[in-house]
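With one protein chain withheld, the remaining protein chains of the complex are depicted in position.
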Amino acid sequence: MKNLRQLPFEDLGFAKVDHHRAVRHGMPEVILGQGKHPDQVAGIAQALLAKSSNLLLTRATAEMAARVSALAPETEYFPASGVVRVWRDKTLHGKGKIAAICAGTSDLPVLEEARLTAEVMGNNVEVIVDVGVAGIHRLLYQRERLMEARVAIVCAGMEGALPSVVGGLVGCPVIAVPTSVGYGASFNGLAALLGMLNSCSSNVTVVNIDNGFGAGYVASLINRL
Amino acid sequence: MKNLRQLPFEDLGFAKVDHHRAVRHGMPEVILGQGKHPDQVAGIAQALLAKSSNLLLTRATAEMAARVSALAPETEYFPASGVVRVWRDKTLHGKGKIAAICAGTSDLPVLEEARLTAEVMGNNVEVIVDVGVAGIHRLLYQRERLMEARVAIVCAGMEGALPSVVGGLVGCPVIAVPTSVGYGASFNGLAALLGMLNSCSSNVTVVNIDNGFGAGYVASLINRL
Amino acid sequence: MKNLRQLPFEDLGFAKVDHHRAVRHGMPEVILGQGKHPDQVAGIAQALLAKSSNLLLTRATAEMAARVSALAPETEYFPASGVVRVWRDKTLHGKGKIAAICAGTSDLPVLEEARLTAEVMGNNVEVIVDVGVAGIHRLLYQRERLMEARVAIVCAGMEGALPSVVGGLVGCPVIAVPTSVGYGASFNGLAALLGMLNSCSSNVTVVNIDNGFGAGYVASLINRL
Amino acid sequence: MKNLRQLPFEDLGFAKVDHHRAVRHGMPEVILGQGKHPDQVAGIAQALLAKSSNLLLTRATAEMAARVSALAPETEYFPASGVVRVWRDKTLHGKGKIAAICAGTSDLPVLEEARLTAEVMGNNVEVIVDVGVAGIHRLLYQRERLMEARVAIVCAGMEGALPSVVGGLVGCPVIAVPTSVGYGASFNGLAALLGMLNSCSSNVTVVNIDNGFGAGYVASLINRL
Amino acid sequence: MKNLRQLPFEDLGFAKVDHHRAVRHGMPEVILGQGKHPDQVAGIAQALLAKSSNLLLTRATAEMAARVSALAPETEYFPASGVVRVWRDKTLHGKGKIAAICAGTSDLPVLEEARLTAEVMGNNVEVIVDVGVAGIHRLLYQRERLMEARVAIVCAGMEGALPSVVGGLVGCPVIAVPTSVGYGASFNGLAALLGMLNSCSSNVTVVNIDNGFGAGYVASLINRL
Amino acid sequence: MKNLRQLPFEDLGFAKVDHHRAVRHGMPEVILGQGKHPDQVAGIAQALLAKSSNLLLTRATAEMAARVSALAPETEYFPASGVVRVWRDKTLHGKGKIAAICAGTSDLPVLEEARLTAEVMGNNVEVIVDVGVAGIHRLLYQRERLMEARVAIVCAGMEGALPSVVGGLVGCPVIAVPTSVGYGASFNGLAALLGMLNSCSSNVTVVNIDNGFGAGYVASLINRL
Amino acid sequence: MKNLRQLPFEDLGFAKVDHHRAVRHGMPEVILGQGKHPDQVAGIAQALLAKSSNLLLTRATAEMAARVSALAPETEYFPASGVVRVWRDKTLHGKGKIAAICAGTSDLPVLEEARLTAEVMGNNVEVIVDVGVAGIHRLLYQRERLMEARVAIVCAGMEGALPSVVGGLVGCPVIAVPTSVGYGASFNGLAALLGMLNSCSSNVTVVNIDNGFGAGYVASLINRL
Partner (left out) sequence: MKNLRQLPFEDLGFAKVDHHRAVRHGMPEVILGQGKHPDQVAGIAQALLAKSSNLLLTRATAEMAARVSALAPETEYFPASGVVRVWRDKTLHGKGKIAAICAGTSDLPVLEEARLTAEVMGNNVEVIVDVGVAGIHRLLYQRERLMEARVAIVCAGMEGALPSVVGGLVGCPVIAVPTSVGYGASFNGLAALLGMLNSCSSNVTVVNIDNGFGAGYVASLINRL
């Protein structure tokens, strides 16, 4: 590689699409729908689909999903999480399983975003739902499945305690995702975020509140190693 | 007890219903409606009603209430607080009275959530309304009723001062519930929450903002002792 | 009782000592040493000891401890927690055991404040140390001892997850004490406090950060019921 | 008066002393010691004493007090509050009494700053100490003294509930002073500040945390009306 | 008066109407519409109008206004501020003028709430609009009008600097009202609130964000002295 | 100029229009639409257009835009940013180019507000879009264009890192505009704001969140020097 | 494995030493010195050294270091970071290199804690210092070294922008460590923390402020995969 400035990207005027990211991260650029106009989303999607089999669009509206569907008939739309996915190349890249766990039923949309991301990046994802720490036996019941994971994603709102407990049970890296589930002093996920940052389990790192995508992305990078 | 992992729960896919909670806490699992789909709420309610006479669903929408009503004709819906209740077994478990007090008329929905919870858990609840500290004579007028309580629940928004004053008048445990009533520097109940946490009355403990349910739950546990 | 205004208190000029509190709460007034001059502490202690066998002074300096020792030779001083105690009347008032649990070794001073308070108020206290959630087997090992408690006090810093896990294991009321143990985003106990307020275990109430005294006090009131 | 720009002030280089303030507010400029060098304090004090009988210096160190004493032998120093006062002209300007009330013994230094300010501005100050809301009978006992005040200053830390209760008892304006007394979730007086700003008593206004001076100043202005 | 507990109030079930407040504060109880049901508002209004010529209802919806209009044909409704007023007894109680000042056009609704409150409490109110500190000449132009006031109310959003400047120009008490006008780092009035609490003008006290009512109320109490 | 108080302004009752600002800042008063009634906006616009060729109205609704269009047929409306502009006098006042840069597509509305402001104040604006730091080569590719600027405006949400990187590349002043683009722990732009205030590039100053107008304004003042 | 409750730990009274952690995480329990008494630290260290070749103690005082040195002559003490290390078994467990990068010279202590942790866990660590984003060429100069890493640790204070830029350059997982380096609006690392949580680079996860240990720990777990 000669010079960083000569890395390829495509200028759409309102966006510069980074086709080189697929080379660097093994994954084409992902579109964050939030704050973009459907026209902008469609334009970026078209540019990406011209060079890639797969596409991931997060925080999408139904209108954005329709616009992408018009470009690729295989498009899937998941309204609970707002994910739009084109998954044509299903090659496995991950060497093992990713465990994706959530504390409560209300955390499912965030878990879904994480799962869809990890899948489109070529991973087997093992999903474990509603194993919050107030009924610890439900989690312990899943212990064998947890132990098989090479990397774990743990989504939890409210007090955000689940990653610490999971982190103590497994020996693999744990990516904690605070969710905005809760009310009052949860302050839209701040309580869970602070809890996870202060985890007494040393194998825990944290992503932004409700950032299932980021967790799925990093878990995928780790699972390829 | 053999093994914690063998405690019973029922896996609905999107939720794991903890039937053993009734054994541990003397109360079936309570459903928090917020963040759940009506289908999920109905599924959990069905599973719980199959094994229990009573049911409590909090933060429910009218649609959720209708779904539960379809399962149990005795279903009551309280739109101010969003509580849905099936109260078929009205056995008294509490040994004395629970006083449930609120500072202002706007705190009534939170008080209602606390009262309905305590009732369905088998308690006599004595309700005292609109006795905020700016007219202290209104509270003092109720002093005899306060003194009869084995445990008191005090809901207040704005400056959240009422639990401290009540706590000084009575000798029993006081559970303080900050409410999100107020504006500006109340910061959606933060002012009341901080006030209650710093109470100079030593018999005060605190639950989350607007958590009438939690207060009713703990008061019920205490009243059984 | 005729009139609230005729309740007895003793005016020291800089303080009004509330001798009637012993009647209302079954416990003489407790002195918070923080922010008071040693002379003031000694004055209040003298007034209280004139009418009471026992005395509790929290957040005390060594100088304050010496001043109280000069008044009562039985005075004990616990420098880790800063508690000064005169415990001459050791009558038991609690009907069962209070479990006092802490997550880590660094939480011991707060646990000590809770234990000393509960003891001087006439309780048997069962202490369980260093059972943080990152090694959940250490907690589960103590499960029988936990199940025997009528009320539990749980002290934890960092993410403050222990009360939720304990709350799920036991059926009794749990009083959660966030501690200021931690660094960075623990923000001097704020993370633990928020976590506990958002606990998914319904039997948890919360007191102020590092307020072992308050937890011991309320647990004692509950244990008398 | 022709032009605002021609109002008198005296330029000391590091400070511009506003001699006209005595005309506008009936009180010479007050020196805030915090953040100033003793030389600067002494310079400003000298300039003020050249034109005024009285002087008030707040948040002063012992060294600052000594420097002022060297300028005026009548200088008083109050180390608890850090106030330095030269009070040679004791003319009464206030038409009635100012009640100065504090919730606990630890609030005394802030109360002292308020009292000394009001006195040097020519007021009779009625001091009421340690009447926090956890023992409401202590406050009610003082009710006649409260009712005589034309304006009340109420200092409280922790939950800061006292101004609301006092505000409900009296009909006069109440100036609430949150103090930094407390620990943990008092966040150095933030809890008390928020509580007072959200007071349900309509006759309460608020000054900065620990700002006894400001409360004494405004109370004095009101008492002259 | 014998006993505080015998003060009169009227129990409506959902509210306890404090008729004695008119005796203590010279003003009947004021209704805060926010958080109340229109039926509750109408019930309280009816109880108050049975004993009082005037009525003030703040933060009211149009429906609430209609309900009060049905009770009293003289009812005025001010939709910008949400105030409902019945002003039949227009006796002047204030001894001088109250200046009511706002920094920008967007602060007018808060100013209106303050003005209507002060008027119904019997005061002449001098209104000065749009004199924010970025064009200081507009304020200085009003200097004579400012100097005539016995007490000043100053409403400002954004940086909230106007009370400090006004406070330096006048010698009377200044009641500062932070408004939620602004965006971004104004944090819904927090910036203005903090600014006013830290005012370098000693004659400034502060009320809650957008609390025009409170400012009008206290200004009225002061103006009667 | 004799006296600041004699500076011209025009009193519309609800607003005081500052015609002298054009003299002081070389730019007529700008109208912030937010919080104003369309009638008020139209009134101020009319007063300004009577004395000025150009007009800028920010945070405008479509209705406000229509009202201004009725006054001046040249009116342009930009719905993405909410800017309304009358740009009849297109004289250049800036001596060089202003670079206006944004990190992502979602930051475009804030960038637009900055660009439109700078243009109406007489500047050539060079726009560079979607050069966020996660693909640093896209920014480096624009390096020559950056180096030509006399002053740079950099808009970024999320972590707000772009101004630091741009600041290190150029030698001119950089005005950083945090945007509210992001979710979760972006706290509506707070993360970006704090990041920019702590920039390790010494040539960076900051304006309020989403304040594209302020950045365009100051950049214009600098570019005239 | 039979039963989680039978996992081995050793009870020291004030601590329960988890010898099984070495099995689960491939690393003996690490001692956090902060908040512990030197006697407690020495006791835990002795228990651990009885079963393990290596030891890691973080946030240690010189006294704690001396106590550990008395137990093991190979003890190293690093006063800048407060790390105490016994590194007798230097077996390599990591499959590739860990890059450990910091933005400025003041971040070196945090970087040191990360490096020492990763080394004692059996990794080659490549250290890159003082490559903050304000001089981006210094970072780009290190690009080849960055590209060789299997996982990267990036420590930065102030605006915390470096992880985003590094994350865009490399394809491996990046663990971001906010440091408390900075002043004013850095709020002891909060600004950097929020920045990192909002990183626009998808391969970034975050640990607590100044938590170099956690970053080194997780990087080691990843590097073994």
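Brief remarks on what is shown
A, B, C, D, E, F and G are the chain letters, set down in written order, and residue numbers restart from 1 in every chain.
The working rule: a residue touches a chain if its C-beta (ideal position, glycine included) is under 8 Å from a C-beta of that chain, and two chains touch if they have at least 3 such contacts.
Remember, it's a predicted structure, so these values are computed and weren't measured experimentally.
Within the set F:V17, F:V30, F:V83 or F:M158, the residue that contacts the chain not displayed is F:V30. The omitted chain makes contact with chain G at the following residues, 104-106, 108, 129-131, 135-138, 140-141, 143, 181, 183-186.
Residues 4, 24-26, 30, 95, 140, 143, 150-151, 169-173, 175, 193, 197-198, 202-209, 213-215, 217-218, 221-223, 225 are the ones on chain F that touch the missing chain.
Annotation for chain E: contacts to the undisplayed chain at residues 103-104, 132-136, 157-161, 164-165, 167-169, 182, 184-187, 190-192, 194-202.
Going forward, only the chains that are shown with their structure count from here on.
Shared numbers divided by all numbers used gives the overlap of an interface; between chain E and chain F this overlap falls below half, so the copies present different residues.
Which listed pair repeats C-D comes down to matching contact pairs by residue number; over half match for B-E among D-E, A-C or B-E. Mean C-alpha positions place chain A and chain G at a centre distance of 25 Å.
The distance from the centre of chain C to the centre of chain E, with each centre set as the mean of the Cα atoms, comes to 44 Å. Contacts with at least two other chains are made by residues 4-5, 104, 135-136, 140, 143, 169, 184-186, 190, 193, 197-198, 202, 208-209 of chain B.
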